[in-house]
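Quick one: this structure, given as structure tokens, is what I'll be asking you about.
Here the complex is missing a single protein chain, while all its other protein chains stay put.
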Amino acid sequence: MSQDMATSADDRAESIRLIRDSAAAIAPPGGDLKRIRACRFRAPCFDAAVWEQMGSLGWTGLRVPEAAGGAGLGMGEFCALAEQLGAGLVPEPFVASALSTGLLAAALGHADSLRGSGAAGEALAAVLEGRALVLTAWQERANSLDAPGTHGAPRMFLPMAGGATHFLVPVREGAGLALYLQSASGADLTLEPTQDGGVFGTLRPEGGVKIMDDTSALLPGALGEAALGTAAMLLGVMDRAFAMSLDYLKTRTQFGRAIGAFQTLQHRAADLKMQVALTRASVEAAAATLDAGAAAAQRVAVIARAKARASEAAMLVTRQAIQLHGGIGYTDEHDIGLYLRKAMVLSNQFGGAALHRRAFMAVAPESADD
Amino acid sequence: MSQDMATSADDRAESIRLIRDSAAAIAPPGGDLKRIRACRFRAPCFDAAVWEQMGSLGWTGLRVPEAAGGAGLGMGEFCALAEQLGAGLVPEPFVASALSTGLLAAALGHADSLRGSGAAGEALAAVLEGRALVLTAWQERANSLDAPGTHGAPRMFLPMAGGATHFLVPVREGAGLALYLQSASGADLTLEPTQDGGVFGTLRPEGGVKIMDDTSALLPGALGEAALGTAAMLLGVMDRAFAMSLDYLKTRTQFGRAIGAFQTLQHRAADLKMQVALTRASVEAAAATLDAGAAAAQRVAVIARAKARASEAAMLVTRQAIQLHGGIGYTDEHDIGLYLRKAMVLSNQFGGAALHRRAFMAVAPESADD
Amino acid sequence: MNAITGTPPQDLNLLPDHAFRLHVRRFVEATYPAEIRNPPKRLHWSENKAWYMILAGQGWLAPGWPREWGGMALAPTKQIIMIEEFERYGCARTNDMGIVMIGPLLLKYGTADQKQRFLPAILRGEHVWCQGYSEPNAGSDLASLRTEAVLEGDDYVVNGQKTWTTLGSDANWIFLLVRTDRAAKKQEGISFLLVPMDTPGITVRPIVNLDLHDEFCEVFFDNVRVPATHLVGEANKGWTMAKALLGFERIHLGSPKQSAYALQRLRQLADRMGVADEAGFQDNFARLWLDLEDLKALYETYVERLRRGEGLPPDVSMLKVIQSELFQRITDALLEIAGENAGLLFYDDFSSVLRMIE
Partner (left out) sequence: MNAITGTPPQDLNLLPDHAFRLHVRRFVEATYPAEIRNPPKRLHWSENKAWYMILAGQGWLAPGWPREWGGMALAPTKQIIMIEEFERYGCARTNDMGIVMIGPLLLKYGTADQKQRFLPAILRGEHVWCQGYSEPNAGSDLASLRTEAVLEGDDYVVNGQKTWTTLGSDANWIFLLVRTDRAAKKQEGISFLLVPMDTPGITVRPIVNLDLHDEFCEVFFDNVRVPATHLVGEANKGWTMAKALLGFERIHLGSPKQSAYALQRLRQLADRMGVADEAGFQDNFARLWLDLEDLKALYETYVERLRRGEGLPPDVSMLKVIQSELFQRITDALLEIAGENAGLLFYDDFSSVLRMIE
């Protein structure tokens, strides 16, 4: 490795470290979840003030190019922050919003002739300040990473949709996939509660202004980045759940011994540690690959790998974490259960393990030679 | 349950118990494997004298109808004996021979007009006395329970073929699957050693006399019974390997404790015990279902279930048994390794786990309602 | 004698097994309240009392009790058939601790007065019992049981805490294991007490568990005075009695029905999601199905032992382990094919993921 490359790698690591530390503002490492409990099952299920704070910290525009008013940071930083937010079970829809800001910024760059670009610019600016939340209403069925853009079809699984101010709706028009910006006020939206205390919204899209003629070349990559961000959140979820379990094993006693001294529990803890380590390696390698500007197939492959691993490992680790806590783990009062509930929501968001394994196999023969 | 049924069930249980006990003649429960070691890797890899003894005990004709000179016993007895032979790692090809005697007996019943029936009768009589070994050369490729009867195609995986006196060869003739009886002397036969110290033979069939015009209706059922018999052998293999491991855990000490006192080893032993118990339940239920004269689909389903379970469980149990023995388990000197070697051969014989799972799914919708 | 109608019920042992099964099936189909069929959660007394009283009216509440105390004196095989038919139809479990635990306990160790006082009250649905065994931080062998009862005059004075008390907030009586001899070791020095829940000093606090249901409670005892006549059997012999109560019901814990029902839901969900014919799904489904069938076969071998009048060996407990592990894997498959729906709070029965498997 040349000296230059080493320095730039060090700079990068430092930038990621800084972002990681800054997350403590919203997701305190101590792990007090009072705010999280206060938000859950109560519309809009997150805190508008915190969202605004995330805007002022530059997080809502983390990936948005500097030219468009964002911080212009890479996937390494994005994943580091997502991980911390996952560890803190932060309900504000960081990843889902980033999917939309990416599309809004692209729309501004591409389509200044369209009627809607003014509206797009205003919406983006409001999100960057944490005053608005734009959700992309792309999904028409479960278990899919495909946005068919069917005219009039309901768009499902919109996280925290009760707090959205706008929706972005891809609509098939001829050979292209146009993108419409629709205000949330007056929208035909139904909400269903989710295990983590949030909601999934279903939108029947209507009206709005077109802000882009064809987003079909952009959307798959943007969904891929959202999948990787979700994998990073899951990494944070399982990492924290595992750490809590280790603490528990060290401090609780049974029959006069710390329960962590029991061989069976040690082995189970070691298994979980490996899952966390593998997930971390996979997520961080994927982020680095994306930031290094890899080709499309390679990007799909590393994202698929990271999300497949994170989805399965998070369910395993959070469920086992409850078991390692014994009876108390099964009470709603104890925080450890919140981690499983979060994993249940995030594991299948932007594609579950099976879907991503198939995605990997579809591109892997092109990308796996090393 | 009526009183009559109860009595007949008791009689049946007693008959099975008697067969099980009688197996001690060849497969001593003490588990001395000197004879087994003496046979392995030395042609014909089994003991002709023991084969004759098995004839005089009535085992080579266990399933052959009394009218044809056999004992006319059911699958319950057949599986009980096969289990004991598996536990003793008995190399004499009990199950493979039973497949052939079944076909020979059927040929005698069906086809007295054919030129070969005299030869078939002689061959059967010789097998019943343990003076001959007839193997059915049905298999043309690995991972199959299908006998296409391709003219001239080599027939593979003939166990203990070096000791065979005759081969039965199904050959497609028009719409039927004719059965030929060919002498082993002068046959084009190649032998390859197997992990358990035996051989697989490959026969290029040639000549012989036709003893049946169409065996296509019989062969699938006969192969199914062979699969179940093999599952029963695997049950014996794993049951004995597990018992040896339990003994080992109880008697060996490390750091001044019986190693069986270590929690992790206890858990692993408990897992293996469950696999043995599930296999036993599955094999015995299948044998009972066959003996009760179930319909074809139901027979396929229960056999598939038993063989799928036995194949996977045997590999798991015998491999773990070696690990439970620690270093000594990895030496050829210690008997525990012989059980894994046997499992490696039997697991895929007459269909491996995946093949049988597919077979189950193909018939299960018709048979699984209870 | 039937506690409700006063008429002795028919001796159903006289029916052949199959006829008995059809008899039970017809009764269940005719009388079971439709609105509580296949409940996703354990029901409270307010929800399952109707069915309890229907069973009481039929004289079928206490299959294992002797006929002179209003039971059916049913052979174990027939009791299992009854359970199977109830499960098959999706009947809810009732608040059955009085039937399953207190009845057999008093019949074996109770005084004549205790039997007369408590057994008919159970059959009438007047006494609803809960079980006070588990304590915080106690192992399953109760070696570290700490709730204490000290004899003062004619009363025991009870102090301590019980937890994971199933449906404790429904009950008006609780049966307790308490430490009556602090000097004795481990399971010795433990006694069995019957305590009205309205005794001063008892506080009940529901535990909301992970699927947000208040099936369990904590019960606190602060100088609770219990008449010494509410001691069952000898003092300090409570653990022996508690163990003796673990009868053939243990087989019930390993019943394959929970997994069978989940597998059926998996098949339905796969149809609904359009993946039922995918090879990947089929492959996994085949494994789960075969594992279920083998579990059924193994379960059947233990039932067969009961049928032959033999006892259950300790290894019957492996049924529960196998069933839990299988149920977990089926739930995993459900979650996987449900996709994003798995994150919904109310969708199919996924909160089972969050449920402690008893």
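Read from first to last, the chains carry the letters A, B and C; within each, the first residue is number 1.
We adopt the following convention: a residue touches a chain if its C-beta (ideal position, glycine included) is under 8 Å from a C-beta of that chain, and two chains touch if they have at least 3 such contacts.
Here the structure is a predicted model, which is why all the values come from computation and not from measurement.
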> Taking the entire complex into account, which one of B:200, B:248 or B:360 touches the absent chain?
Replying inline: B:200
> Of A:43, A:217 or A:274, which residue touches the hidden chain?
Replying inline: A:274
>> Given that one chain is not shown, which residue among B:157, B:242 or B:360 touches it?
In response: B:157
> Please identify, in ascending order, the residues of subunit B that touch the omitted chain?
Replying inline: 139, 142-144, 156-157, 192-196, 200, 252, 254-255, 315, 319, 322, 327, 330-333, 337, 340-341, 344-349, 352-355
> On subunit A, what residues meet the omitted chain?
Replying inline: 1-2, 270, 273-274, 277-282, 284-285, 305, 308-309, 357-358, 360-361, 364, 368
> Can you list where subunit C touches the absent chain?
Replying inline: 278-280, 282-283
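Throughout what follows, only the chains that are shown with their structure count from here on.
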> Where the centre means the average of the CA atoms, what chain is farthest from subunit A?
Replying inline: B
>> Nearest whole angstrom, what separates the Cα centre of subunit B from the Cα centre of subunit C?
In response: 44
> Where the centres are mean C-alpha positions, what is the separation of subunit A from subunit B, in Å?
Replying inline: 54
>> Where in subunit B do residues touch two or more of the other chains?
In response: none
